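Encoded as structure tokens, the structure appears first; notes follow it.
One protein chain is absent from this view; the other protein chains keep their places.
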Amino acid sequence: MTRFKTLHILNKPPEHARYRLCLSAIGPQDGLLLTENGVLAITQPLAINKERCFALAPDLEARGLLSHVSSDQIASFDDMVDLTALAENVISW
Amino acid sequence: MTRFKTLHILNKPPEHARYRLCLSAIGPQDGLLLTENGVLAITQPLAINKERCFALAPDLEARGLLSHVSSDQIASFDDMVDLTALAENVISW
Amino acid sequence: MSTLIIIDQPPYGSWEGREALDMAFSLAAFDQPVSLLFCGAGVNWLRKGQDATTIQQKSVERNLAAAPVFGVEALLADNKACDHYGLTEEDLLDPVSITDFGPELTSRFDHVAFAG
Amino acid sequence: MSTLIIIDQPPYGSWEGREALDMAFSLAAFDQPVSLLFCGAGVNWLRKGQDATTIQQKSVERNLAAAPVFGVEALLADNKACDHYGLTEEDLLDPVSITDFGPELTSRFDHVAFAG
Amino acid sequence: MSNSLPEQTKTPAPAGVFTLVITGAPYSSQAPQTALHFARAALAANKRIDRVFLYGDGVHLASSLSTPPSDELNLSEAWAGFMAENNIPGVACIASALRRGLVNESEMQRHELSAFNLRAPFEIAGLGEWVDSAASESRVLYFHRGS
Partner (left out) sequence: MSNSLPEQTKTPAPAGVFTLVITGAPYSSQAPQTALHFARAALAANKRIDRVFLYGDGVHLASSLSTPPSDELNLSEAWAGFMAENNIPGVACIASALRRGLVNESEMQRHELSAFNLRAPFEIAGLGEWVDSAASESRVLYFHRGS
């Protein structure tokens, strides 16, 4: 399981001010976990390496976006627990 | 008192998605009334004629912005009543 | 008296869109002309293939499909917002028409409202 | 354990900023190191000359002035956001330092939080 | 304020009756405060307010249990007083209210709850009340949250 310096959890859609704030705070050793409305980000060009960007499966599924993401990037709640437990720090945006 | 086709009442700060939505819906015979967080718009360049753009005095005062606006653009709650009563339509954003 | 209800929030993350739908259905139930407009992130309501079982909510697709039956006159989607979210006409639920958001659209209605 | 509380909402329009301030003051009261960062529209908290009497709220200026007294280590304001709102160092309340928002800043703290 | 734009060709009579729809919660948004200031100014200008309708998070304004610190305005109390003095009906949407834990005595009994917390003179009713205003000559104004 990946261990990030800071794990950023983003639950806001791309139109939201805090979405932009979050993206501007992601450092080179950080990871991004998209949840809730945040999973809409996967329809947008994101300046973050795919290996550091995950989206919560149930939220993708609800929004009809499961097929838009490669399986490497899809996280379950179990994955979310691991990601948050392993990261040095977590910021919920 | 000015009679607008549509009076747009905007209470969101410039970072808010609906702020941009509102600005894109203002027609040539429309007016804009800034309230609450919306009064922060007067610190920004706005593509609307000053004669059609007003800001609520108590909200300007609270945010230390009363001196940023010319007196023609400052509206009281009494003015807000007149503006909303006279407009053909009102949209609260 | 014609009403336009605007939904600019994505589904499932907040209740605003559901409460906007209730407003539209109520107007229709009382035979008042009403249309729904989806713009901004709100166009994500219209994507086919939603399944909200795992997050324990009701999928909004079925509600929207019922809108014409209940008497909602039109489901409109903003062109630019659809583009922004990569939604083509094929990806959208059936009864939706793509349109351009702006003063020409909103001025066709006597009453324009958001749910929150 | 050092904490950074971020305020990105303007004052008076919502309670989020006030509740963020309460978080910072509580940490300070229990001798936990804490700083406040204002960014986005949140920098409008820092403008001199606020008077919220007419909208029947308490002005936030006095609260902020008390922050150093209560043990809040620093009041920080994002440079770009200040620029965006035309706020120069002169327009800002006294104990504020201008800084640059980004990973370098947030990674200086063990715990970074918003009030809502 | 200026008086500069030419009048439109179509000039209907100014609205004399307002309906206020509040969707922002007190102590979370500024909406109930702004709406109250507006309502006072409207009555002072001889306008009529036919109804205050609480929708979505706005239903929390009708709580009888809201207890802000003594140096802050109690918005529920202020609104209730204003409505009582001026004989303005206040209605919280039943669907919004039940989800959010705002109930009157009869809903308490119907759902076998332990208490009720609706503040008089607020009542609970359906969206039909809002439709009634929207379909009338009344000007419907919305007070949403601002963030």
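Should a chain be cited, it is by its letter among A, B, C, D and E, assigned in written order, with residues numbered from 1 in that chain.
The rule is simple: a residue touches a chain if its C-beta (ideal position, glycine included) is under 8 Å from a C-beta of that chain, and two chains touch if they have at least 3 such contacts.
Please read these numbers as outputs of a predicted model, since none were measured by experiment.
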Candidates E:A31, E:V52 or E:L102 - the one touching the absent chain: E:L102
Residue, one of D:L37, D:V60, D:L75 or D:A115, that touches the chain absent here: D:A115
Hidden partner chain, residues of subunit E it touches: 25-28, 56-57, 60, 63-69, 72, 76, 95, 98-103, 107-108, 111, 113-117
For subunit D, the residues touching the chain missing from this view: 1, 3, 15-16, 19, 22-23, 26-27, 29-30, 32, 111, 113-116
Residues belonging to subunit A that touch the chain removed from view: 1-5, 9, 11-13, 16, 29, 31, 35-38, 51-52, 54, 58, 72-82, 84-86, 88, 90, 92-93
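We take it that only the chains that are shown with their structure count from here on.
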Fewest hops from subunit A to subunit D - one hop per pair of touching chains: 1
Pair with more cross-chain C-beta pairs in contact, given B-E and B-D: B-E
Distance from subunit D to subunit C - Cα centre to Cα centre, in angstrom: 38
Overlap residues in subunit E, where contacts from two or more other chains coincide: 30, 34, 37, 142, 144-147
Contacts with 2+ other chains: residues of subunit C: 40-41, 111, 113-114
Touching chain combinations (by label order): A-B, A-C, A-D, B-C, B-D, B-E, C-E, D-E
